[in-house]
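In this view, the complex is presented without one of its protein chains, the others remaining in place.
Let's turn to chain A:
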């Protein structure tokens, strides 16, 4: 129940390494903000600065309108779920969850009421007397969540909480985290490197790269209109096809694209699902129609991915159902003009 406001936050480590190079994000009350980016992009450092586990070198971090730069993690009234869960191994599940409340002098019956209620929400009631090592990975994850929820803090911080779970459990927990966060209405910051998690969880999505914010906004807006080639290739699986252009209209090997490129275009991008394949001559008004050779076919079930070479570059096309194409087939990859993305030579979006 708080607004988190980061203003030009920087982190410089002794020795001069700049991990975060000036980030400003305003996270509205009750929103779930996801920081996503490749490893080393500074997203975890940023989260740890919000938590108070790392000092803020420059800029300011405010929680609920109060600048917390000089306040330790103990006084910030936040809760964090760690990647390795960080459960206290010598305490029972009950005590793990009660620890934070006890430290803040909550009355005993109040602690019991809150722990029991939280345990019930997370279906942990039958595990309260166990120790962390007697739990499975998924159960530990729930206890870590419970420990955060029971405190009823101003802000939740999640540091890649699902990356130690198997794929199926990760999917379940993802849905559950979203549901819990909505119900509790607690402002949350969630760090992940998994773009799928980022897309599905975020109210506000922040794509980070090299210590800077690449793009910030609604996840679907980012998907539809990536601000740079980095975002385009990071968000979406398989990533957006990017083709380098010469003279704004030719691929590297001289193949002409039929579409009209805006001035200054250096790269052309289109999502695998926005393209289609065709055989023979296809008339595409202002769109592209590239001759391509199939190099591989990946049938996933509901859809198939065709890996093709076009103009000396690799592209992926998603076709629904099964594809009749075989490796070696020559065909045309077509895409409508409104589905094309153009980027300039520095990788910035055009138009």
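The rule is simple: a contact is a pair of C-beta atoms (placed from the backbone, for glycine too) under 8 Å apart; a residue touches a chain by one contact, two chains touch by 3 or more; residues count from 1.
By our rule, contacts and distances are computed from a predicted model.
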item: Per UniProt record, name of the chain withheld from view ["sn-glycerol-3-phosphate transport system permease protein UgpA", "Sugar transporter", "ATP synthase epsilon chain" or "Circularly permuted ATP-grasp type 2 domain-containing protein"]; value: "sn-glycerol-3-phosphate transport system permease protein UgpA"
item: Sole contact to the chain not displayed, among A:33, A:51 or A:216; value: A:51
item: Residue, one of A:55, A:84 or A:345, that touches the chain absent here; value: A:84
item: Interface residues of chain A (partner: the chain not displayed); value: 51-53, 72-74, 76, 78-80, 82, 84, 86, 88-90, 99-100, 103-104, 133, 147, 151
